[in-house]
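In this view, the complex is presented without one of its protein chains, the others remaining in place.
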Amino acid sequence: MIGLGGNNGTTLCATILANRHNIAWGTKNGIQQPNYIGSMLRASTVRIGTDDSGKDVHVPVCDVLPMVHPNDLALGGWDISGLSMDKSMERAKVLDYDLQRQVKPHMALLPPPLPSVYYPDFIAANQEARADNLIPGEDKQAHLDHIRADIRKFKQDNDLDRVVVFWTANTERYSDIIPGINDTADALLRSIKESHAEVSPSTLFAVASILEGEPFVNGGPQNTFVPGCIELAERHKAFIGGDDLKSGQTKLKSVFAEFLVNAGIKPLSIASYNHLGNNDGYNLSSERQFKSKEISKSSVVDDMVDANRLLYKGPEIGPKGAALDKGEHPDHIVVIKYVPAVGDSKRAIDEYYSEIFCGGRSTINIFNECEDSLLATPLILDLAILAELLTRVQYRKGTEGGEFQPLYSVLSLLSYMLKAPLVKPGTEVVNALGRQRNALESFLKACVGLETNTDLLLDTRIW
Amino acid sequence: MIGLGGNNGTTLCATILANRHNIAWGTKNGIQQPNYIGSMLRASTVRIGTDDSGKDVHVPVCDVLPMVHPNDLALGGWDISGLSMDKSMERAKVLDYDLQRQVKPHMALLPPPLPSVYYPDFIAANQEARADNLIPGEDKQAHLDHIRADIRKFKQDNDLDRVVVFWTANTERYSDIIPGINDTADALLRSIKESHAEVSPSTLFAVASILEGEPFVNGGPQNTFVPGCIELAERHKAFIGGDDLKSGQTKLKSVFAEFLVNAGIKPLSIASYNHLGNNDGYNLSSERQFKSKEISKSSVVDDMVDANRLLYKGPEIGPKGAALDKGEHPDHIVVIKYVPAVGDSKRAIDEYYSEIFCGGRSTINIFNECEDSLLATPLILDLAILAELLTRVQYRKGTEGGEFQPLYSVLSLLSYMLKAPLVKPGTEVVNALGRQRNALESFLKACVGLETNTDLLLDTRIW
Amino acid sequence: MIGLGGNNGTTLCATILANRHNIAWGTKNGIQQPNYIGSMLRASTVRIGTDDSGKDVHVPVCDVLPMVHPNDLALGGWDISGLSMDKSMERAKVLDYDLQRQVKPHMALLPPPLPSVYYPDFIAANQEARADNLIPGEDKQAHLDHIRADIRKFKQDNDLDRVVVFWTANTERYSDIIPGINDTADALLRSIKESHAEVSPSTLFAVASILEGEPFVNGGPQNTFVPGCIELAERHKAFIGGDDLKSGQTKLKSVFAEFLVNAGIKPLSIASYNHLGNNDGYNLSSERQFKSKEISKSSVVDDMVDANRLLYKGPEIGPKGAALDKGEHPDHIVVIKYVPAVGDSKRAIDEYYSEIFCGGRSTINIFNECEDSLLATPLILDLAILAELLTRVQYRKGTEGGEFQPLYSVLSLLSYMLKAPLVKPGTEVVNALGRQRNALESFLKACVGLETNTDLLLDTRIW
Partner (left out) sequence: MIGLGGNNGTTLCATILANRHNIAWGTKNGIQQPNYIGSMLRASTVRIGTDDSGKDVHVPVCDVLPMVHPNDLALGGWDISGLSMDKSMERAKVLDYDLQRQVKPHMALLPPPLPSVYYPDFIAANQEARADNLIPGEDKQAHLDHIRADIRKFKQDNDLDRVVVFWTANTERYSDIIPGINDTADALLRSIKESHAEVSPSTLFAVASILEGEPFVNGGPQNTFVPGCIELAERHKAFIGGDDLKSGQTKLKSVFAEFLVNAGIKPLSIASYNHLGNNDGYNLSSERQFKSKEISKSSVVDDMVDANRLLYKGPEIGPKGAALDKGEHPDHIVVIKYVPAVGDSKRAIDEYYSEIFCGGRSTINIFNECEDSLLATPLILDLAILAELLTRVQYRKGTEGGEFQPLYSVLSLLSYMLKAPLVKPGTEVVNALGRQRNALESFLKACVGLETNTDLLLDTRIW
């Protein structure tokens, strides 16, 4: 993990340790057991058919194919803050007091975060105070080599088959896409060599992973995967996935919008407000970083709108067949505010205002309160475990002959956990959560020769 | 329609007339056109594949197969209130003032509701004042014959191929299931002949439709379809569907619960409050009628809970393999209150309180305001049109030989629009809205030889 | 306290101990200090004038007159559950885990609750399992004597000037007011002697306090103060106050309704929903106990409505000048539901739907989540301390001559903390929170010779 000492990083480590060592803790409601609730792999099921009596049979998603158990992951990573892992966990203020108390000695045994690269232009100025744990120098090529060595060493020290590199560090500003600088693989590599200003830390980590042949997942919203980076991954048949953990509001929105539009109801406006008081919120209170988040949060309804030209007029088409505008769209605003008092307990407020039958209106107002990092952490686990799994899947075209190949570099099957899913350049993004899950289920089932759910249940419809 | 003069009945008629005669009306925001927004058939689309450039192609659901257009429906029905249709529309207070003003003369041309049967024990006492338009006498067999004659006459007068009989009259109390009275088809017919007290008006209408060979749909929550009624439908290969229009809160709940449980999140409690001030609410302020509604609203999360035994402990199993209890379930309460001031503008408030990762909690509070009848009316249209369509579908088992048969009597494919879907006895109910829609889509597509969406989109995942 | 082992009782004891022993505790957000936040006496201020520079001067309410400090209260009481105080605190699940952990040994040192009277007809049947600590026998006179002896002993053992007896036990059903049984002081005393079924435990405790000359406050909603009980208090010039702690939703409602009506806005309906999962909620899930709560919650807007006959039509007046109906009123519903999952963390949801200018509508929807007992406990403190203070206030009529007298028995000045304030029979109830506070402030200030706030601030309005 990059950002190991942050809220997500420390929560992930502490909860894995609690699960591994079976630490139960006291709360005012009684004893709480550690668990993996919130992980779709470990806490949800998939329907694989019916039994003799016609009853549905469901199995845990993680049992469809052999997957790594989160307890078995080796933990480590980088952070620009060198604070020890137990202290970092306290700083995060995410976990219950008595869990913190008990897991603290275990956390203290973890190695502190490795030094990382800090290019102040990319994250909020207010983060500077944390940056006390840096790889020295300004030479980006040297930084790249340093990171690659870190990856190799971690793999070797822990005797691992596979390292998944995961960006859960602060949201960076967007990188400008500059021809000759980051638009091709070669340009990007050259830019690193020349320590070009527009190479972000996250892109550097992505490049390091690609060159090491290890999968890289971007849990932040920024455009880590500049075109040159994607090309590099393709060239090396390395795996990449992103962007931005889809933990709460956006996930719900991708459900809600799908539901409404599918029901023939026309959302006219979606107003989404958030406030939170953790370090992520602090970083996002800076305009350019917020921008990255705003972008990743904004496109989520687009595919549903585009899919329903009965409700939304399509773009006007010019004489040459090109769209002259974006077509009709619901008004959509996204606001994120930093409110220290609420800490990690994020509040997300959404209003859906829709047109219904014959001029009627429906107003749906949603208030959502949730420990942000407790939603995000299981997603990180799911992404890491799925990414590893997908590196092991091979296919061949046609029924026989031909060699088996690995999957395509961009792991769009991870979309279910991501706000702004990265897909193969030139193909369409699917944001509808139902379709994303359907894709993942169908894929896993196909790997073991099971069919997709049609829900036809024909025997219940015929004589 | 039974309940023609009610909010749903008059709204349906007036909006069809507005669409048919292309009546636009003034609102404070400008001119409003009539439409069928909110109808999944006429306002939503289905993905049928990709075009040459790899782009998704969507078509209106109503274009997948030939279906009746709502504008072409012939309108008529019964009501215990004999008020003329234009006056009934005014009483309903659902439609915009200027739409009412313009459509009024058209409504006045519709024949007033036919006299109906009124068995006071079945609906709330507060409805008595409306009951001024009754088929005379107390003889239920005579009532049945009267209704059958009404159906035949309507068919003939309007020169129709098919009549869909739709219960959108007041919610009745539950009928007791009494051996020898309504548990078999024969018993039920005998009970009608003997004017047994436990035969409800809605059951009487269902029986009439079955005997006339016309499909019957129950838009109310009561158990119209007593076992004897289902057996009768099977015997006559007639079509029935129900129960209870799934317009707002419950629909959303079937989306929400599916979403949460699928994400590995564990709802601990769902608290659902409603208040409304129309005649439906007035009727439901009576305890026994509320009970019917409570039942139909309560079971909606059961199948999702049962499908995930990672989150919810299953029932304890006794020595003989039978379940000793219902297993772990979220707390679930449903409240409906009559608040005259809000009129037809129903408010639905839901709190979802869930357990997330490692003892965390998520609170989601939803406030929903909507003209109730404007949500319900397009569902009635969809149900009627789909029911008609399904009477025309035939299948045969095996690839060749054998005769074509009509579908099974209980039209469970209508589930998407129904709160408590009636299914083939002995088979499992699917409440998850996503699965219900998937079933419907898959079925319609299968009729024209198209495949179900797997969302695999393989070409975007491989090289 | 009666109900010492309940949520309010144990929370009160534990927090006083934490304050007294200065126990700070760990939470995930850091170290938490004990405090009296939420007590209007100890955490709010009153404006007593302006300083030389014209700036407002505010002092803590508790500094206006000499009052008991909560830390100095002696703690004790009765409960039908004999569980020790430390175990009771754990059962209550109200306080933070680490506070419970530290305060536990102190709680263990408190004497366990004294045995109490349990008349099963008065509280919910579901409470029976708790009732293991009872004063033996069925003789109500003996019970009365027993309780009086308990009060005397507690006073003596702790060497106290004053004992305040406080009902914070379960909500009882309403007592029927029966002529000759509880409508006069004599009748009531006789009924006790005869162990009449309609004498409730809370009335018995009130009578005991009155006879002992100690103030009695009723924190529950039931009609403890039957007419005979009030007369008895008057006869003995003893002090009584009630009913029902105004902690959350109702308090807010008395603010909101006052605000709206004062602004010339007309509430058309108020829909109030609650759910909670503690033992109080469990008890209230029983119909008759809920009824008591419903009554105390329902009247809260009446005085504001009656005060504004511009918005609400008054009652029709009959030929003899008597009101023929209640006059126009907003629709007002109150629902309380038991939802175990939420524990003591009560959710209160309110919708205010109002008529504004020229037919406009305003919808205000409020969602409130709060640890119920943490709201209620400071109110108990304020009530007890104020009640004690008021026993010490004396007045005489006219400027000189005449004897000083104690205040009237019914302490209506406590209204600010009470949902259904008990007032002198025949006088009007004030529910508007602003006016209640104004009364209390004015009174306290008058005692030390300060004037009421007019807010005229004349020097800022003139030259």
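Going by the order they are written in, the chains are A, B and C; count residues from 1 in each one.
Criterion: contacts are C-beta pairs under 8 Å (C-beta built on N, C-alpha and C of every residue); 3 or more make two chains touch, one makes a residue touch a chain.
Predicted model only: the values in this text are computed from it and were never measured.
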Among the chains presented, those that the missing one touches: A, B, C
Selected residue (touches chain absent from view) among C:Leu4, C:Val64, C:Ile80 or C:Leu95: C:Leu95
Touch criterion as defined above, residue of B:Arg20, B:His69, B:Lys93 or B:Arg162 at the omitted chain: B:Lys93
Selected residue (touches chain absent from view) among C:Leu65, C:Leu189 or C:Leu375: C:Leu375
Residues belonging to subunit B that touch the chain removed from view: 26-30, 93-98, 100-101, 343, 365, 367, 369
Subunit A, residues in touch with the chain not shown (by the definition above): 268-269, 271, 273, 275, 277, 330-331, 333, 335, 337, 339-342, 347, 349, 351, 353, 363, 365, 367, 369
Touch list for subunit C against the chain that is not drawn: 15, 18, 25, 27, 32, 34-45, 47, 54-56, 58, 60, 95-96, 99, 251-252, 255-256, 259, 261-266, 307-311, 355-371, 374-375, 377-378, 395, 397, 405, 407-408, 412-413, 423-424, 426-428, 430, 433-439, 442-443, 446, 452-457, 459-463
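Simple rule for what comes next: only the chains that are shown with their structure count from here on.
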Most widely separated chain from subunit B, with each centre as the mean of CA atoms: C
Angle (degrees, nearest 5) of the CA superposition of subunit A onto subunit B: 180
Chain centre separation (subunit B, subunit C; CA means) in Å: 48
Whole-Å separation of chain centres (CA-atom averages), subunit A against subunit B: 39
Centroid spacing, where centroids are CA-atom means, of subunit A and subunit C in whole angstrom: 50
Where subunit A touches two or more other chains, by residue: 27, 95-96, 365, 367, 369
